[in-house]
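Every protein chain but one is kept in place in this view of the complex.
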Amino acid sequence: MKTSFVERTIAGLSNGMDFAAFADTSAQARTGLLQRVDPRVKVAGILALIVAVATTHSLVAITAVFLLAVALAVASRVSPMDLAKWVWMPVLLFSGLIALPAVFLTPGDRLGSLPVTAQGLRTASFLLLRAETAVSLSSLLVLTTRWAHLLKALRVLRLPVVLVVILGMTYRYIFLMLETALDMFESRESRTVGVLEPADRRRLASATVGVLLSKSYQLSSEVHLAMQSRGFRGEVYLLDEFAARSVDWLWLGFFFAVAATAAWVGR
Amino acid sequence: MGGALMFLVENAVFRYQGVVALDGVSLEIAEGKRSVLLGANGSGKSTLLRILDGLCYPESGRITFRGDTIDQASLERDEFAQAFRRRVGLVFQNPDVQLFNPTVLDEIAFGPLQMRWPKDDILKRVEATMATMEITHLKDRPPHRLSGGEKKRVAIASVLVLDPEVLLLDEPTAALDPRSQSQIIDLLIGWGGGRKTVITATHDLGLVEDIADDCFLLQQGRLVAHAAPSVILKDEALLRAANLIHEHRHAHPSLGLTAGEHTHPHAHRT
Partner (left out) sequence: MHIPDGYLSPSTCAALYAGSTPFWYASLNKMKRRLNTQAVPLLSVFAAFSFVIMMFNLPLPGGTTGHAVGMGIAAIVLGPWGSILAISVALAIQAIFFGDGGITAIGANCFNMAIAGSLMAYAVYRVIAGGAAIESSRRVAAAAVAGYCAINVSALLAAIEFGIQPALFHDASGAPLYAPYPLHIALPAMMIGHLTIAGLAEAIVSGGVVAYLQHAEPALLRSTAPGAAIAGESAGWSGTRPLWIALGVLLVLTPLGILAAGAAWGEWMPEDFSSPAARQQMAAASANQAPPAQAPAGLQRLATIWTAPMPRYAPPMLKSPQFGYILSAMAGTGLIVLAFLTGTWIFTRVRR
């Protein structure tokens, strides 16, 4: 049965909320390895690894970092099954599809009688491996760090405070919007009998977006008043909660050492 | 018991998108009093609360707080604004509007951060307030993972942490389950005896006598009555005109009561 765009949207929105719930639970696992590391160290370290993976010319180095990411995930109570479901499969479907033609189309040295070139295989491997490794690394960050802490840790990258505050508020209100949108679609779904005409479908979609837009405007005005009521006059501040321990410095050293090695090996 | 004059409202008129929300309202609030702004939806009570909190300004008339005029000009002065914002706190009807930070801890700390208090002070006060409102176990939760009652308690905490002299509450029990409602009511009762000046806007007649010593009845932007709660609650004609009650016939068959004269059953806690 053909699913309507409403059903597909509902599925997409619910999926987003499910992932957020999963990430939040995962980030609180008390016995996880990375959960206990200072968020600032994780941000700097994992970013260094991602950059190294993007820079290196060595497939071996990329694979090694990928395996490290998997190992760290398992040690942080994230099962490979979950990683596969949320992270690897979507990337495989997307980047795999894009990388596949390159195997045949890239000019170079043919392999035997197949219309495949060695260069094509290398190029496809680079694309797919880099994509998978990078997402695995960023998932590590997200699955072992609570979003509020992750945001504050971004300050270590010299992001302006106002931007961190905006990111936090945006994230918070994404959930309100997701719920509102889901409610609107679900109530419409239950009231519709049969299939809508195409023009009506488009009008429904536009109207839903329009209603969300109006609510957004209203919400932002109200939030503005609430902020002012508690003293907001334009300056934003963050409550600094981090205290690095010596083991955190060791982790930082570890991340940077691996990143440097990966980049140097494939220079 | 007459304390100092906290609020003086003189002939406030406020229009919103062409509709008159307040049509020349005048009232006085004394220090330490607990007052209720009683009115149906659209009576202007929310608007009045926001005007008292300096969030919008009447197009004519004036508001003073402890003798100082509250208007756009006065709230531009940093020192005055900061003091005012700390001394007067407003709990909005919709908690989602008031919980805009990523976690409960951040939310409660927002006000103190704006007041530029030292970090250790802030953490101490936040922890004390969380204990009072019994939400310490929620401190790392994001707002979208809180129940309605929890959100309300966090919203109240976020205002209480500043230790305001005046608490303004807009429909504090709306959309809450009965247990959460009674918790809030207990709080409001607890602020009696001159501990804080409290002004609550509500249309819930059942609340009024418990939480207030003084009642202002609003109808379509006008103040139509000002008296003790017991006086106003007895005046059925007045309440009907203000759209706060209506006549209806019903029975409680499970209790053996037939349609007609009867009192409504409820439980008491002594």
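Letters A and B mark the chains in the order given here, with residues in each chain numbered from 1 onward.
Rule of thumb we're sticking to: a residue touches a chain if its C-beta (ideal position, glycine included) is under 8 Å from a C-beta of that chain, and two chains touch if they have at least 3 such contacts.
Quantities reported herein were computed from a predicted structural model and do not represent experimental measurements.
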item: Contact set of the excluded chain (shown chains only); value: A
item: Residue among A:L212, A:A244 or A:V265 touching the omitted chain; value: A:L212
item: Listed residues A:V41, A:V78, A:A99 or A:A148, member touching the removed chain; value: A:A99
item: Option from A:A21, A:V60 or A:I166 whose C-beta touches the chain left out; value: A:I166
item: Of A:A124, A:A148 or A:L252, the residue in touch with the unshown chain; value: A:A124
item: Missing-partner contacts on chain A, residue numbers; value: 2, 5, 8-9, 12-13, 16, 19-20, 23, 47, 50-51, 53-55, 57, 87, 90-91, 94-95, 99, 101-102, 105-109, 118-120, 122-124, 126-127, 129-131, 134-135, 138-139, 141-142, 147, 150, 160, 162-163, 165-167, 169-171, 173-174, 176-178, 181, 198, 201-203, 205-214, 216-217, 219-221, 223-224, 227-228, 232-234, 236
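We take it that only the chains that are shown with their structure count from here on.
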item: Residue numbers on chain B that touch chain A, as the complex places them; value: 50, 53, 55, 78, 81-82, 85-86, 89-90, 92, 94, 96-103, 105-106, 109-111, 113-115, 119, 122, 140, 142-145, 158-159, 162
item: Chain A residues within the chain B interface of the complex; value: 24, 146-148, 151, 168-169, 171-173, 175-176, 179, 219, 222-223, 225-233, 235, 237-240
